[in-house]
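The structure is given below, and queries will be raised subsequently.
As you look at this complex, bear in mind that one protein chain is not there, while each of the others sits in place.
Letters are used for the chains, namely A and B, taken in the order the chains are written, and counting of residues starts over at 1 for each.
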């Protein structure tokens, strides 16, 4: 795993120089009280469910550092609010859940404090990829990894059996299966291409070996419109054009209905999918199975990620030391990690989390190897670098691929990448970033 | 009415069609909130079921009754916001209608211009300014901006002009009452009907507001119902949307306003142009 990240580490050493010098002030604790008996209260923004119960375990043991959880509406609104608060100069929480893809944006807006002094020692407790997500390859540490979202494939075992199919091992097999299922029952689809979920498409591009951003010296590079991503876009565009998978967004009442009535019979998703399936189509419990992702090259298996986040301390916190202590405990203490898995239903990033994940999720109660598949997937994660304007690329994805999916033309899918690339590069240039190439 | 009226089938049919169109989504939400999560997406849309109370219990159980806190917050924002805004509008409307003073028309034009400014555009700069005084993420962040309603002032001015005769003000002054006492004891009661209307408009406006609280509030214990329901719907990719709770919550959230409509019907009458409230 370490070796796969080596190129990224090298590429980002330049970033290390920049952040190392620029952030020397933000991590300092000169303004903080050093009295260990001082009572402080911390606010913590997170959207993971039941996080207040996890925080309660900390509060019970740390009467002087009380954490209040403010539940957020999900990653995007929370980041939006944090950035607005940073811009305004007040209003930010002390502790903040931050998705990996948002960390460069947040660091670039000077929203996250460097907690390397407090949390730097935790490095070996996490997979190198996740750790890289919070350091951006620098000496600074902008948070502690909380969970990861390795991609997995979920399918209706009953429908597969009826059609004489087994879980697809390659994307070719997936395409064949999609065609066969749709032919047998024109109402059934093995999946849908969702233009509202840029995160999933990014994960698929990651699996194919793309890395959309990169650092060259002190310039950013953008590689969205490149062969590997084009291959992914053309593949899905082809399936949509053929009509063998659906073209409607996911997470809509329509999609829920399709999961319930058995017309969506497969889902390329991530390790957290059981919770969504349980909430959206409870009655189909027992009919689903989880499998590793279909591969481009079965001999060299790879996965991408969808979701996954770290816990960070914000630059506006007046108690960075205490906040960093909480963040470290939350994501590495065995008791906390267990609570994360059981109460907050996240897939903890910590290496030794396996102990907390002994039995499969309730929705997949029959599948004893659920977390073994997940752990294997987590190990096969391809390296991927996020840039400082992920949101711009994602909203360009929404617009361009929305049109392409509606048009059901494979060529429109690949052309959309050109639009995304141009929008992303233009935005970087307009903000004054140096862009290579 | 003194004149003879003939019944018209066309009129009845047209009105009932209009009513049916307007009630369709309300009927849908009523039926949908009686369904279990599975039924919501599988049974015929307009076939009711029996799970309304289960859904209400689920909704009430969500994070220790947070939903009811949202309802209470909304009542607070709308009630206090509308009351304060009505009083402030009444004072300003009275001054604009019944006094001559330098700058009067400039002020009135300014307020008219204020009517035209989209609230959505104001929310971001309002946030940035309130953040400078550390007031974001508090009840005040939502309350204070709702205290000012150019539209309310505009209406109050019309009402004051139409319902407060100048002679009565003169008489009150001659009786020795100060301006404030005259305002409290003579003007306010005379404007009462109109002010209830102003109150109702502002109440509905605050109740339905989404953007301002969405931006201002980080703590979901302070959320009003619109922002809360939106949160239940958009939980991020790795959480399922809580459709049954959202649907049930939507139904419950419109009940208070329907009650308000039914009880205060006669105040829902406003002539934007000519001004008077005809009760």
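In the analysis below, a contact is a pair of C-beta atoms (placed from the backbone, for glycine too) under 8 Å apart; a residue touches a chain by one contact, two chains touch by 3 or more.
The rule is short, and it goes like this: contacts and distances are computed from a predicted model.
J.: Which of "Biotin synthase", "Phenol hydroxylase P1 protein", "NADH-quinone oxidoreductase subunit J" or "Sugar ABC transporter permease" is the UniProt protein name of the chain not shown?
T.: From the listed options "Biotin synthase", "Phenol hydroxylase P1 protein", "NADH-quinone oxidoreductase subunit J" or "Sugar ABC transporter permease", the omitted chain resolves to "Sugar ABC transporter permease".
J.: Tell me which of A:70, A:247, A:345 or A:382 is the one touching the absent chain.
T.: A:247
J.: Out of A:48, A:136 or A:339, which is the one that touches the chain we can't see?
T.: Among A:48, A:136 or A:339, only A:136 touches the chain that is not shown.
J.: With the missing chain put back, one of A:50, A:68, A:90 or A:108 would touch it. Which one?
T.: A:108
J.: In the full complex, which bits of chain B touch the chain not displayed? Write them out.
T.: The missing chain touches chain B at positions 1-3, 5-8, 11-12, 14-16, 18-26, 28-29, 32, 40-41, 44-46, 88-89, 91-92, 94-96, 99, 101, 104, 107, 110-114, 116-118, 120-122, 124-126, 128-129, 144-145, 147-148, 150, 153, 158, 161-162, 173-174, 176-179, 183, 204, 207-211, 225-226, 229-230, 233-234, 246-247, 250, 253-254, 257-258, 260-262, 265, 268-278.
J.: Of the residues in chain A, which ones touch the absent chain?
T.: Per the touch rule, chain A residues meeting the hidden chain are 14-15, 18-19, 21-23, 25-26, 76, 80, 83-84, 87, 104-105, 107-110, 136, 138, 140, 195-196, 215, 218-220, 247-249, 251-254, 257-258, 261, 315, 388-389, 391-392, 394-395, 398-399, 402-403, 405-406, 427, 430-434.
The rule we apply is simple: only the chains that are shown with their structure count from here on.
J.: Would you kindly tell me how far, in whole Å, the mean C-alpha position of chain B lies from that of chain A?
T.: 39
J.: Can you list the chain A residues touching chain B in their complex?
T.: It is residues 43, 45, 47, 49, 70-77, 81, 84-85, 87-91, 93, 149, 197, 199-200, 251, 253, 256-257, 259-261, 270, 272, 275-283, 306-307 of chain A that touch chain B.
J.: Which part of chain B faces chain A closely enough to touch in the complex?
T.: 37-38, 40-42, 63, 124, 127-128, 131-132, 134, 136-137, 214-215, 218-221, 230-231, 234-243
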